[in-house]
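A single protein chain has been omitted from the complex, and every remaining protein chain is retained in its original position.
By letter and in written order, the chains are A, B and C; residue numbering begins at 1 in each of them.
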């Protein structure tokens, strides 16, 4: 039971709902150590993705991911726009034109996404960014492939991402806007790490 | 025991002290129905009068009053500057070059001051201005001349001015900045009427 | 009170010192009494155009001193009209032998102080014509009140008369032009938040989180009515409709639309409001031929805006377009 284009589109709709629900929380987190737009930006972006999908769902999972990527790039702005956009773009490239995605393909797509985010943003684990959530998620996803299904892979990824996001709380930021704060960023959850964990949880929920 | 130039200068110093003490009250009253500068403006003006008097006290009561007039005109600004300035100027003219002022001269000076304020500002009793305090003060001062001394005249004037000032509370303003407020000025004491009653009370206190 | 100042008592002089340094090519500032003068004053045989008023409305008036606009401005204490000796000094410094137009905003204090200053200058031999700007339609006018306030329209009077004087129009002509502009300019403002006068240390009035003052003045005076906060699509007509009804402005009129910020309102919001006002005017068949958008007549850090509408004809358009070189308005030179 692999993931079809329709299923990927459904998953993106689920992500959009979760982002809308958590918009204010993400705005608040970003107000604390950034500029308060992260929730609004992602919400605008995923709402745009949904309306594109409402018009037409592309034929393959890869094409759906690419549509999401270009839409995010042209509507989100800020740091998160190009970072998530690149992540989705690399994921799309990784899955190629397969008609369905199995557990291994999903884990591979996540890994490609992480590589894209790192290539663009040059952050490493511990810089207090979305990379702190995405890196452990990719590791957990790979480990869950053996004997697992797509839902299992995404569950493992979401679980790890949540712990990774939490791990940003005590950190001083070295990338992004929060880096201007020095010690004053300590004690705050990074908004991008939080949104990454929300995205993965939504994907996992939709895969079940 | 008439009023010499020195006594008039003393009286003006007393006025300056009272205005300084009530600066914030006058600012507050003017904030409520005006623009919040009345206490500051008068305080600046009377402080300037005192420093001129500290340099030299002119020879006659009239010259002292004229010094106060020109100083107020060139330092107070706003509506109160020209109005009080004109009042003092007319009072100076009324007392001429007499070396001492008796009760009748003081009452006459007050009447001249009122005429000056009305000539400049064109307000009548009931317009919710300093005229509402000064008009009854002049009447009471005139009535107190017969058999009274300067202190008695000024006591009567101050007493009447206080009642006159209180009478502005229920009024709608027809002159000055408070007139823009329409009904919303009702319930507030007019700052200029209040300062007039404070001035007269300070003069009366200094004459005793 | 949060302000970048040293001492409320010296704030005007301290600011003038910075202004003099910032615009040494345009302005000459004298301090006792305080007057901001055009650097090349007096201009021989030119009618001098002089204005002034309480400080706290910057760039009004000092920001409009320079070629093609004001010859001098008299800055009073914050929200307090200047004193007669300032007016007298301004008229003396700018007198080029052709007389002076004194542009006064209609407030009791301003009118009384400028009146006295003009009398003193007349004694000095200057032919002074005083015009009183009273464009604020929020205030009900009557013979028995202080009358309407002078607000945003003042800038337009200063620009038009300044341009005429620069071209060599004589004293009668300049005075007549001033009266013409005053006759066909109308304004109204609103505030979303109050301002704090430095020496008062406290806001001029209190507004609830969902309230605004409609018809507010430019001195932190409370307005005529306190109304619920509303979207821009409702706020703009609340200002525009009374203005249009007052003159009245009619279909086919050509106008200058001046969207003014009270100080604390971002330019973005002013542009937004301006766009709505232009649309509403277009719907009524009124042609916006010239516009000015920005914080030009402010009330310290007050959040809010005003709209000003001036009925145009070819003469006024030409004078508006004429070169001007001041700290706050500059074009053609």
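Basically, a contact is a pair of C-beta atoms (placed from the backbone, for glycine too) under 8 Å apart; a residue touches a chain by one contact, two chains touch by 3 or more.
Nothing here was measured: the structure is a model prediction, and the numbers come from that model.
Undergrad: Taking the complete complex into account, tell me which visible chains touch the one left out.
TA: The chain that is not shown touches these displayed chains: A, C.
Undergrad: For the chain not shown, which residue from C:15, C:227 or C:247 touches it across the whole complex?
TA: Of all options in C:15, C:227 or C:247, contact with the hidden chain holds for C:15.
Undergrad: Which one, C:193, C:260 or C:308, makes contact with the chain that was left out?
TA: C:193
Undergrad: Could I get the residues of chain A that touch the absent chain, sorted low to high?
TA: The missing chain touches chain A at positions 27, 31, 33-37, 40-41, 44, 73-83, 120-121, 174-177, 179-182, 184.
Undergrad: Considering the whole complex, not just the chains shown, which residues of chain C touch the missing one?
TA: Given the touch definition above, chain C has residues 2-7, 11-12, 14-22, 55-56, 58-59, 63, 192-193, 209, 212, 229, 231-233, 235, 259, 263-276, 278, 288, 291, 293, 295, 298, 300-301, 303, 305, 330-333 touching the missing chain.
Methods note: only the chains that are shown with their structure count from here on.
Undergrad: With chains as vertices joined when they touch, what's the shape: line, ring, star, complete or other?
TA: other
Undergrad: Where is the C-beta contact count highest, in terms of which two chains?
TA: B-C
Undergrad: If I average the CA coordinates per chain, which chain comes out farthest from chain C?
TA: A
Undergrad: Using Cα averages as centroids, what's the distance between chain B and chain C in whole Å?
TA: 32
Undergrad: What whole-Å value do you get for the distance between chain A and chain B if each is reduced to the mean of its CA atoms?
TA: 74
Undergrad: Identify all positions of chain B at which a residue touches two or more other chains, and write them in rising order.
TA: There are none in chain B.
Undergrad: Scan chain C for residues touching two or more other chains and write them down.
TA: Residue numbers touching two or more other chains: none in chain C.
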